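All protein chains but one are shown in place.
So that you can tell them apart, the chains are marked A and B in the order they are listed, and the count of residues begins at 1 in each.
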Amino acid sequence: MLHDTTHITDRPVILSLAGLSKTFGTLKAVDDISLSIPEGEFLTIVGPSGSGKSTLVRILAGLEAPTSGDLFLRDTQITQSPANKRPTAMVFQSLALFDHRTVGQNIEFAMKMKGVPAADRRNRALELLQLVRLPEDYYSRPVTQCSGGERQRVALARAFASDPEILFFDEPLSAIDYRLRKTLEVELKELHQRTGRTFVYITHSLEEAMVMSDRIAIMQSGRIVQTGTPAEIYSAPVNRFVASFMGEVNILTLEKDTGGKQVFSEIGQPVQAARGAYAMIRPEALELGPGEITTQLTVTQRLMLGSRTQVHLVSELGATLISELPGTAPELDIGTTHPFSFSTEDIAWMDE
Amino acid sequence: MSQRSSPGPWFAAPVAIFMLVCFAAPIFIVAWYSLMPSRTFGLTGDLTLENYRSAVTDGYTRPLMWSLIGAATTTLATAILAWPTAVILHRYAGRWAAVASALIALPIFISESVRLFGMSVFMMPRGGILAGTMNAVFDIQIGSILNTWSAAQIGMIYIHLPFMLFPLLLGVSLIPADRIEAARDLGATRWQTFREVELPLAAPGLLIGMLLTFVLCLGANAEAAILGGRAVTVITAAIEQRFNYAQDWPMGAALTVIVILVTALIVLPVLSRLDLNRLTRR
Partner (left out) sequence: MTRGPHTSALQALWIVLILGFLYIPIVSVVLASMANTRYMRFPHKVWSLDAYRDAIASFTTWQIHSISFWIALFVVILAVVLGTLGAVAFARYDWRGRGVFQRLLVLPIFFPQPVLGLALLLSLNAVGLAPSWKTAIFAHLVWIVPIVTLVISIRFFGYDPAQEEAARDLGANRWQVIREVTLPALWPGIFSGALFAFLLSWSNLPLSIYTSGPDTPLPVWLFSRTATNYSPLVPSVAVIGTLISALLVLSLALILLAAKRVRARRP
């Protein structure tokens, strides 16, 4: 994954969050978040449902007031300014299209609120239709007659129409089927590159975040636990939560055996120079055959993944591991036991 | 996201205040009146339960019984008539079903005095629409049931059929077609399918229809007056008599309270169990 992020971090900060918190009764939905977002960045905030990411973006958009903390747009304090006074626009999870209106009227809404003359509005709306790759004759079509993907594009055009400095996305692609989602992810990334606007994107899918973002912030129980480029997060997750969030990975626990040596408790193998309490080993790093750290594993399940094969394995100590091998791995019948190994270079160490 | 300070109560306030003044307060006043000594016109007398005692001893249980019988019979009859109608209309959802549903709904908006009057000219002996036609076309002399309790009963079924049908249509539409097919596929007979699948699924609609019909019939008075020829005194007629002719307001109030209590006893348990959101969300 090639990401050159230096050009972004050099840019001036457009939005800064200073100790933002939001409590609902006893629940801390957002817990003391500080973050600086450079101009033109595509930042994705990832977290499981209930992690507070939606509340956070609603605070940023001005739809919800924080309980404490401050929010700055460049150098202006905007913590208390309402949504309609901020130069930002949001694409909602439900899209929140105005169902009683046409595509054109939806797109023109923000301009109409500003009192832009009808003819100018129309021209701009047609431009925006082009930007989101919708045919011009959609202008007078009721939004209720649009397909799922078309509705996404209308929502996007409508948000762009207010000429916002920052666009917020609250999981707009969560209800879309897989193939269309992939297409729209790529389009969104292209749109970001073409327009140069700041995008703040919320999702529960780290995979989605990896594809699109310049930088990812991972949220857990109202806090941001890690920020970094997709590559950084991929190679060095800060804790087991982030690691497991990335999908199927092997996480091994270190413990001291009776002789005082450090061993992986799941497989009983010793390891030298441990740099954390836990070790993450990606499925593709767990290879068939002996190597630096070798263990005997029994195959319990075999799944074909196209050009690769995923095998579920169980160690002699009863722990479950996963390995991904190239090809069809014909020798790995269910119930057979084989030596598997990984090298210390492929371990990502974590403290918690 | 749940917001702590929802504007909901502010929007509810005008309606709530209106209902408090025009619905709750009158019921309270009537209840208070019912505790006043007989034949007084103020609200300042000594509280007494005398009116309730005489309601039982002076034979007011009879009008109440007639009203309850009328309501029960009508509820049952309209349910039996409405069920197949709702099922048919739902199954043939299409232009004709829509036209038929609209035609069934329409009479709700025609005054019941117009419709009951029509029923009475239809039933009238000799020169009535039915008797006259029979005589002129088939040369048959037929009698008339006008001015009997049966006529009033038919009138009640006639007036309240749409009130049963519409909630039921809503209820029947809650039955997904595949459930019936699944039940048949699993070996259920037609009757078993009805009892085990259709009836429970349509229950909310049926319940509302029955509740509505029963309660509206409990107070029904015009049917007995126009078609029944006052052959039978229903409870509303008895209350009206106390108010108007006998000038015994506290007694009338006591009878009113009794009807309200009977209504509450039937309505409140059912209503507290219904999920109104589920029903209107459709």
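Operating definition for what follows: contacts are C-beta pairs under 8 Å (C-beta built on N, C-alpha and C of every residue); 3 or more make two chains touch, one makes a residue touch a chain.
Predicted model only: the values in this text are computed from it and were never measured.
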Hidden partner chain, touching residue among B:Val56, B:Ile110 or B:Ala203: B:Ile110
Interface residues of chain B (partner: the chain not displayed): 2, 6-12, 14-16, 18-19, 22-23, 25-27, 29-30, 33, 41, 43, 81, 84-85, 88-89, 92, 100, 103-104, 107, 109-122, 124, 126-129, 131-133, 136, 158, 161-162, 180-181, 184, 211-212, 215-216, 218-222, 225-226, 236, 239-240, 243, 249, 252-253, 256, 259-260, 263, 267, 271-272, 276-277, 280-282
In chain A, positions touching the absent partner: 61-63, 82-84, 88-90, 92-101, 109-110, 112-114, 122, 140, 158-159, 161-162
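Rule of thumb we're sticking to: only the chains that are shown with their structure count from here on.
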Intercentroid distance (Cα basis), chain B paired with chain A, Å: 58
